[in-house]
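A short write-up of the structure that comes next.
With one protein chain withheld, the remaining protein chains of the complex are depicted in position.
The letters A, B and C name the chains in turn, as written, and every chain counts its residues from 1.
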Amino acid sequence: MASDKPIKAAPTAKDFKGDVAPDWCPGCGDFGVLRALELACAKLGREPHEYVTVSGIGCSSNLPGYINTYGMHTLHGRALAVATGVKLANHELTVVATGGDGDGYGIGGNHFVHTMRRNVDLLYIVMNNQIYGLTTGQVSPTSRIGMKTKSTPFGSLEGPVNPLAMAIVTGASFVARGFSGDTKHLAELMYRGMEHKGFALVDVFSPCITYNKDNTFAFFKQTVTKLEDAGHDPTDWKAAVEHSMQWGDEIPTGLFYHDTSRPSLDGAEPVLGEGGPLAHRKLGVTAEQGAAIIKKMM
Amino acid sequence: MASDKPIKAAPTAKDFKGDVAPDWCPGCGDFGVLRALELACAKLGREPHEYVTVSGIGCSSNLPGYINTYGMHTLHGRALAVATGVKLANHELTVVATGGDGDGYGIGGNHFVHTMRRNVDLLYIVMNNQIYGLTTGQVSPTSRIGMKTKSTPFGSLEGPVNPLAMAIVTGASFVARGFSGDTKHLAELMYRGMEHKGFALVDVFSPCITYNKDNTFAFFKQTVTKLEDAGHDPTDWKAAVEHSMQWGDEIPTGLFYHDTSRPSLDGAEPVLGEGGPLAHRKLGVTAEQGAAIIKKMM
Amino acid sequence: MAKFDFAIAIGGAAGQGIATPGNILARICARRGLQFFSYNSYQSIIRGGHIFLTTRISTEPVTSHGDKIDLLFCLNQDTMDRHLQHVAPGGTAIFNSDTIKPGEASEGLQLCPMPVKELSNNNRNKLVQNTVALAGVLHLLGLEFKLLEDILTLQFKRKGQAVVDENVDVARAAYEYSVENFVPYSTPLPQKDKPLAQVGGNEALAMGGAAAGVNFYCAYPMSPSTGVLHWMAENANDLGIMVRQVEDEIGVINMVIGAAHAGCRAMCATSGGGFALMTEAVGSAGMMEIPMVAINVQRAGPSTGVPTKTEQGDLWQMLGASQGDFPKIIVAVTGILDCFNTIPELFNLVDKFQCPGLVITDLSVSEGYATVDPDDINWEQPIDRGELIAEPDNDGEKYLRYRFTESGISPRAVPGTPGHLHVVATDEHDEDGGLISDEFTNPHIRRAMVEKRQRKMESVVSLIDPPELEGPENAEVTLIGWGTSKGVIEEAAGILTRDGIPTNQLAIKWIVPLHVDEILQALSTAKRTIIVESNYTGQFARYLRGETGFDADGHIRKYDGEPFMPHHIVDGVKEQVAGKTDLYVPYQEIVV
Partner (left out) sequence: MAKFDFAIAIGGAAGQGIATPGNILARICARRGLQFFSYNSYQSIIRGGHIFLTTRISTEPVTSHGDKIDLLFCLNQDTMDRHLQHVAPGGTAIFNSDTIKPGEASEGLQLCPMPVKELSNNNRNKLVQNTVALAGVLHLLGLEFKLLEDILTLQFKRKGQAVVDENVDVARAAYEYSVENFVPYSTPLPQKDKPLAQVGGNEALAMGGAAAGVNFYCAYPMSPSTGVLHWMAENANDLGIMVRQVEDEIGVINMVIGAAHAGCRAMCATSGGGFALMTEAVGSAGMMEIPMVAINVQRAGPSTGVPTKTEQGDLWQMLGASQGDFPKIIVAVTGILDCFNTIPELFNLVDKFQCPGLVITDLSVSEGYATVDPDDINWEQPIDRGELIAEPDNDGEKYLRYRFTESGISPRAVPGTPGHLHVVATDEHDEDGGLISDEFTNPHIRRAMVEKRQRKMESVVSLIDPPELEGPENAEVTLIGWGTSKGVIEEAAGILTRDGIPTNQLAIKWIVPLHVDEILQALSTAKRTIIVESNYTGQFARYLRGETGFDADGHIRKYDGEPFMPHHIVDGVKEQVAGKTDLYVPYQEIVV
């Protein structure tokens, strides 16, 4: 669990290190993601208690237990719904949702779609290992056609979802992909995602070294490219969609799409216009408010 | 309910007319959709008992009660899951799923995404009236920002989903949009969708004349255009995506995208390779099969 | 003054504008200080379909729509055909004689045909018949025309003087016609001093939420709970309540849990099918120990069932909401004012005990309307958030979210509070929130944590009011009900007592925890006990026996979708007293 170390003026990555050692398999991609998030939080400069990390269930969803922030380890697939509740209740907090491809694009797929179109101000990190890790290796919605897993011993028949393309066409205002083998690059994407006011997706290639023998570190090291290097303009919607469809010998990472024109949900919501976070406001109805309500009923 | 009229050699649209008069508000867009489906079924030429119409819950989801085919009026949001079960159990049936925008893109959004990537051979007709009709007029996932409804009396703050764009990037192999004010055109899209081997979406502008004062027949009559007229090539993926994003003075209808290269799920599934529909096969395990299984356990 | 007890029923097709005359009559009554309860029987169809709105008016509190109709207001032939037979002796049926053929009236019943075309100067507006009939009703009730004139003026003001005049003229002609042709009721509509407010059940739930300090409400529309959403949405900006319509009920409750954990008072409402989707998260709130409230407004099931009809069929679903054992509080509200009062009380309990709170009610109350004395609505409810750490302290001790305490309650801190960082988890955890399942396994901590959670439940029961026998002390019959049936049972017990079968009631409101000792004590001297509930399998009877061992002598059950009327219960008791049956299922006469 996270601890309550006294914090210096400017927190460093170390301040975000939790007390519990991750129980991931040695070599799991999720270590790099955790490290990157520690770096990103430090760069953003807020204190640990100002962050809330919310996850579902899965190997990847254990992350909140390892980072020194407030955390919620919720139900499988429900991280985004819970995180939306947290954000709207206290919009001054930095809310980070984390989880796996099964959690986010499988069972949680509907919350994914609707949280994006609402442009809720969250950073959503998906540790996409193209497999169900915690349940010991079944096919995931991002597994490729033909992939053999415990639940598809003769090879998967189902086309994978494309989370980036979905995000771009469904209203996510910040859409990026990182690789857990490149912590620095990943941390930068996370940092920018937290800074962005609106929904930020950072899909991460985070290899499951135990159950996925297809999408390994070696595989990604060979194929991953950076959109920055290709001179991609993240405000170019069409180019973003096209890049999101790229797969094969070259798989782009980096910031695909960035739209700062739409207000985030908390920004648009009149109830949050003034008065600070809901969670800090005085509760209840005044006698005058009550009287006005009753008047309409008489 | 549907009746058991004796059927002539070639069924006509009349043969698909159910015994129950629809309880939709007079003037509801769904009448046109029902009519178009009757026409499309007749054109496809199969007999009424070879079709199964599966719906969720909503005004639009009452459709199976009014058409003379086998029908299932299932749970709100679950039509596609149930329809997939029906299709895989008996892949010789023509399976049509119908419902509303709330049913399909709201609560049913996750099944929508995953049914598309599986390319299940279904025709999915969504009567998209941009409102929750049956529950007397709340905001829907396709309502525009600013729309005032009973649940958004100060105007909706949430960006609508774009079902066509989602479908195109998520693996639907036939993506179309129709307008219930143009029954003939709509029937043709439905017919082609049923003929297509794979997942076919026909999103239909089907105005709710009682609760949606924005997206009316008049509104669509003024704005709707046809992709055929614009010379759009439905095999052109990029153009399809671009057209799907069009909204405003001109809103395209017609066939956006058509991909015949991917096998449908029942086509790819080895278990269905031979032996006919599962539902007709002999049940159980033979003594030899059983012995082989036990042998591995000894 | 003798008790005035009068029921007006308006019947017609959906879309014929029943609501307007219904509202006008209700408003007239409420302003005169009369009490009423109204029940609207309708179908799940937007236009067309039969609607039948019964408003029962009295000088005394009214808690059910009663047994009889005194005035039948027919907007179509259907209403005449179906309901004329239900009009009580001395009653009246009023109708448009241009389009509706009168039925055969039994002795002593006055038929009031209104020649609408003639009276309205051939006005072709379909709603004009409502105005005409309303004018007739005013005369029958002994009310002055001025009352209607004022109301119509207010109503049509926006449309200009010409429209006002036209309507007032039609109404006046109709009123005069009635004066000439129809005999008014011998007792005119009484007048009392204090005007009352009219409140719907769903509104009362929402208002109770507002009074409890709910500042986060979300929902997915579902009849018959949608009224709560509509009220919340309407009042969101004025009251500073975040109101969201979410993609589905799973999203709803998880969003509520997130908001509740972050410090809001958060609530949601749905009906049975939506609640089914919420159950997994109810368990997660139990495990993470996050206080929140979910309301299930029951409708007739199973499954989609009959969305616009009532039943008490979801009790076992509520009891069995989510896998495993965990503390939760379940309360079945007993009436409209109780809707308002229960929500703040429940929020204080769930905040204190850090667990989910579930409210169970049904269409018969949630879509009913009743008068409430505005002074009985206390907006300034006490708010007790329990052991909530919202401000940083500096006690130097390591903060443990799930500290083992004697009461089982561990002080809770909201995210954002310095010095109290922790993770809440749906996996079993240790005192610090560390996972038992993933990091290590320890059956001893597991057992201690189960016991810590369950320990919380022990003291809940001491903080809530036990049920009490109401009615004659040495009753022949004790009726046991739960939740919404309280009012109708009370009335039936009164009738039975008058009829020579002294009858009292034990109305159960708190379902979990159940006042086992108090219930057994109350029933220990009961002579004949009969459980009354709206479902087939006797869900409450079986639950009660499971928790207390108590076995009732008989049962009255209804599951046809329509709520109990007092005589259904009266008849059922009489049959049982006569030894004819120990399970009575009333026949629903009024077919809608």
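What we mean here is this: a residue touches a chain if its C-beta (ideal position, glycine included) is under 8 Å from a C-beta of that chain, and two chains touch if they have at least 3 such contacts.
Note that the coordinates shown come from a computational prediction; the quantities given were computed from them, not determined experimentally.
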Of C:Asn254, C:Gln317, C:Thr342 or C:Gln576, the residue in touch with the unshown chain: C:Gln317
Which residue of C:Asn76, C:Ser178, C:Asn235 or C:Thr426 touches the chain not shown here: C:Thr426
Contact with the hidden chain (one of C:Asn378, C:Ser407, C:Thr441 or C:Thr581): C:Thr441
Hidden partner interface residues of chain C, rising order: 41, 43-45, 49-50, 250, 271-273, 275-277, 279-280, 283-284, 286-288, 298, 300-309, 311, 313-314, 316-326, 425-428, 436-444, 446-447, 450-451, 454, 535-537, 539, 542-547, 549, 551, 559-562, 585, 588, 591-592
Residues belonging to chain A that touch the chain removed from view: 23-26, 57, 59, 73, 75-77, 106-107, 109, 132-136, 138-139, 141, 150-154, 210
Contact footprint on chain B, counting only the chain that is left out: 1-4, 20, 23, 47-50, 52, 54, 57, 62, 64-65, 68-75, 78, 81-90, 92-93, 110-111, 113-114, 269-272, 275, 277-281, 283-287, 289-294, 297-298
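Operating definition for what follows: only the chains that are shown with their structure count from here on.
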Centre distance in Å when chain A and chain C are each reduced to the mean of their C-alpha atoms: 41
Mean-CA-position distance for chain B and chain A (Å): 32
Chain centre separation (chain B, chain C; CA means) in Å: 37
Junction residues of chain B, two or more chains touched: 106-107, 109, 141, 154
Contacts with two or more other chains, residues of chain C listed in rising order: 236-237, 243, 247-248
